[in-house]
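A single protein chain has been omitted from the complex, and every remaining protein chain is retained in its original position.
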Amino acid sequence: MKAVPAIVITGLASLFLHFDVQACAVCFSSSENTRAAFYLTTAFLTVLPVAMLIGGFYWVRKLQQKHDAVDQS
Amino acid sequence: MILLVAPEIPANSNAERRQLVSSSIFATVILIMTEVMFFAALISAYMIIRSGAEEWPPWGQPRLPVFATALNSLTLLASAFCLHRSVKVFSSQSSQSKQLLALTIALGTVFVSVQGYEWVQLISFGLTITSSTYGGVFYLIIGAHGLHVIGGLLALLACLRRLNSTSQQLTIDNLRAAQIFWYFVVGVWPVLYTLVYLL
Amino acid sequence: MGQTTVTHDSHAAHGHDHHEQSFIMKYFFSTDHKIIGLQYMFTGMFMAIVGGYFAYAFRMQLAFPGMEVPLYGTVGPGQYNMLITNHGAIMIFWVAMPVLIAAFGNILIPLMIGCDDMVFPRLNRLSYQIFLLSVVVLFMSFFVQGGGFGGAWTSYPPLSAVAEYNLTDWGASLWLIAVALEFVAFLIGGINFVTTSMNARAPGMRMTDIPIVVWMIVLASIMFMASVGPLIAGSVMLLMDQRVGTTFFVPSGGGDPVLWQHLFWFFGHPEVYVVLLPALGIVAEIMTTFARKKLFGYKTILYTTFATGGLAFVVWAHHQFIAGIDPRMANIFLVTTLLISIPIAEILFSYVATLYGGSIEFRTPMLWALGFLVTFLLGGVTGIYLGSSALDIYFHDSYFVIAHFHSTFFPIAIIGMFAGLYHWYPKMFGRMMDETLGKIHFWGTIIPFNGIFLPLFLVGMAGQHRRIYNFQHFPDLATADLQGIRVFATVSLVTMLLFQFVFAYNFFVSMFKGEKAPANPWKSNTLEWTVPSPPPHGNFAELPTVYRGPYEYSVPGNKEDYWPQNMPDRN
Partner (left out) sequence: MIEYFVPSASTYAGDIDFLFDMITVIVGFWFVMVLAVMTYFMVRFRRKEGVRASYISGDPHSQKKWTHYPHYSVIALDVVIIVFTVMVWVDVKQTLPQAEDKIRVVGQQWSWFFIHSGPDGKLGTEDDVSTVNDLHVKKDTVYHFELESRDVLHNFSVPAFRLRQDTIPGRTITGWFEPNKTGVYDIQCAEICGYGHGIMGATIVVHEDQQSYDAAMESIRNRTYESDYQKRLQKMTVSTASNSESFTDKLLSSF
């Protein structure tokens, strides 16, 4: 499992390289602003729920550990 | 959302079981997760629609009252502070707690009324929901928040009613659940204010 | 929502009473989780009949274009669009969701974690009532002027936003309102499921003692709630476009149609996993019971499910590879899409490994569970083709897509539902179902199913695109060979639908005439099998204490090969 993050990061990095190297050839012709806004909101909408899920997971885990600690004492 | 924190919801019949955290608080937190995503979507929509416009605000549309709304935002923040105090003294000084809760509701009502007055003004200046996408997203986002404020106020009112009644007991957990929801409503406002009014 | 509270509070007094209740009070205004679960199940099964009927009508039109379809009538272009739109929406929102999450969630969660009811019983009832309202609104949308909405279940604007384009003014609005109401219903239900399973567990039940199906339903509910917000926001905006005259999604007024696709698929893709997880959970319960085996790697499965849940939120733009998004963005979503195959593959491998060393008894529920694995595997591997962005250029909106997602959704919604139904039928109704009829029904469903969709992979490869009522206008597609394949698929569909009568007969006759079921007919470990079938109001005579995990089958040194969770040391 340790190899997974490395592979993922390398893969993503190799893909992101296109961003600087190439101008966008086959894009819709609307403004640069819209494209930036789509990138930004996509990142925003994908990161937010994942962050909340991870946060919720740790919150519940902490509550459960507290719960277990009371059980043992 | 009122339902979740409304005190008439029967307490968990498995009350003798120790819960991770009070059910009403847990349910409110999960609800807020959905609400966060709801507002995240509205914010995304706002950014995308705005980025596609050539001029923002569009020509011939009135400007929003930035300063008056800033003052109004302070009312909302003050209400959150009152609620914080109210919950803190809930078990020790119940009469003071009750007063602070009433003050919270009063401040919240002031906020909603001032926003409503602002809307009436804006509509008379020609900014309506169909006048442009500018008006559309403005009323959509601020209106969605306004509805949440009203929902939160109803929940707090329900708490207050229970606090006054002798037959029903308000538990600290119910009040906490209402408090969390109110904090969310207050906390999302500065974000929306910055986005819609300032930027 | 405030309004609804007030109206339903008047029934509240009858809710939790233990005295004799009238039939209506017992079955329509009950707050008992089992009754609400059954209400969801029967509504979902009724909607499945409607969805299947729609599928029958439009498949007949495709096989025999322009002919009068028996029991339906002629299917014109507008009718066809309405049928496919509502077939999709009904099967996902009104069949898969209510049956897999709401019905099984309601029936199983309190029984499996050992409590007497949901934490918020009245919210639970409200959830069903809103759901029922959404069904009524949906049916209203079929009968308004202009007919039902025909803009596909994805309802892309501007087609769905402007009445002049879609020609179904009120049909579109009512459809959208119905969908929004349905979301509200599951939002309320989901909050209840998560809270109940975290807070009302029997004493001694640790996180890792919770049966996997409960975990899966909980995770599915959490995913649903984390993803539904944007679609509710989008629906409100689309509804305002339709009725108020705003232009959020209409380019001529300054809006952006791609924005809707964003909001829709942000929900739409996690939704796939929302319905997948409960089905996977049901299959896990059945496979362990009938293979008499411990689940292979309980914790691995749990953590990979968490991973799936997280990854599900970062793959959604793969539905938009060629929808006008920035092509560079497609590369990122290509990577995440293929990444999600990893946890899913891990889960499937673990399920197959569970069979190893077992003592497999091929009863009807087990057949359905194994059928699920095979069919879902087919759907899963064909997903790789579509996740590959370059290949999606060719397959986007083709019948390959249709065949792919039916190979995932059919096992999830239909096979998963039947598996769960055959397995828990004794617990729900206190009687056993007929084994032979069950097996006939299984083979009569699974073989024609592949007869429908394997040919559709072929027509998809031949470039046949979706949502066309008649291929006469596309000379390359109107060949006799392809038409023969379409007829074959339709004949398979009709065969499959006819076999469902076997199930209907078995289901209703067994309910009254079946053999009386003992408390634990399958010799299973989980808590729901320790109470009588069907469980009384309040479920447990005394609340159970849990000593171990749910899958302790064939433990060495025990005389019996099962070891219920609440049984103290056997030796």
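For clarity, chains are labelled A, B and C in written order, and residue numbers in each chain start from 1.
Quick note on the criterion: contacts are C-beta pairs under 8 Å (C-beta built on N, C-alpha and C of every residue); 3 or more make two chains touch, one makes a residue touch a chain.
All figures in this text were calculated on a predicted structure; none of them were measured in a lab.
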Hidden-chain contact residue, picked from the options C:Ile24, C:Val136, C:Val244 or C:Ile384: C:Ile384
Residue in contact with the excluded chain [from C:Pro77, C:Pro203, C:Gly245 or C:Pro536]: C:Pro77
Which of C:Ile24, C:Val244 or C:Ala478 contacts the chain that the document leaves out: C:Ala478
Contact set of subunit C toward the excluded chain (per top definition): 63-64, 67, 77-78, 80-81, 150-152, 156-159, 162, 165-167, 251-252, 257-258, 291-300, 322-324, 327-328, 330-331, 334-335, 338-339, 341-342, 345-346, 348-350, 352-362, 370, 373-374, 377-378, 381-382, 384-385, 388-391, 393-394, 396-398, 458, 461-463, 465-470, 472-478, 480, 483-484, 487-488, 491, 553-556, 561
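Keep this in mind: only the chains that are shown with their structure count from here on.
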Chain centre separation (subunit B, subunit C; CA means) in Å: 34
Euclidean distance of C-alpha centroids - subunit A vs subunit C, Å: 27
Of all residues in subunit B, the ones touching two or more other chains: 20-21, 33, 36-37, 40-41, 44, 48, 52
Residues of subunit C whose C-beta touches two or more other chains: 198, 222, 226-227, 230, 256, 262, 266
Sites on subunit B touched by subunit C in the complex: 1-4, 6, 8-10, 12-14, 17, 19-21, 23, 26-27, 30-31, 33-42, 44-45, 48-49, 52-53, 58, 129-130, 132-133, 136-137, 140, 144, 151, 154
Subunit A residues touching subunit B - in the complex, by the definition given at the top: 30-31, 33-34, 36-38, 40-41, 44-45, 48-49, 52, 56, 60, 63-64, 67, 70
Subunit C - residues contacting subunit A, complex: 198, 206-207, 222, 226-227, 230, 256, 258, 262, 266, 306, 309-310, 313-314, 316-317, 324-329, 331-332, 335, 339, 342
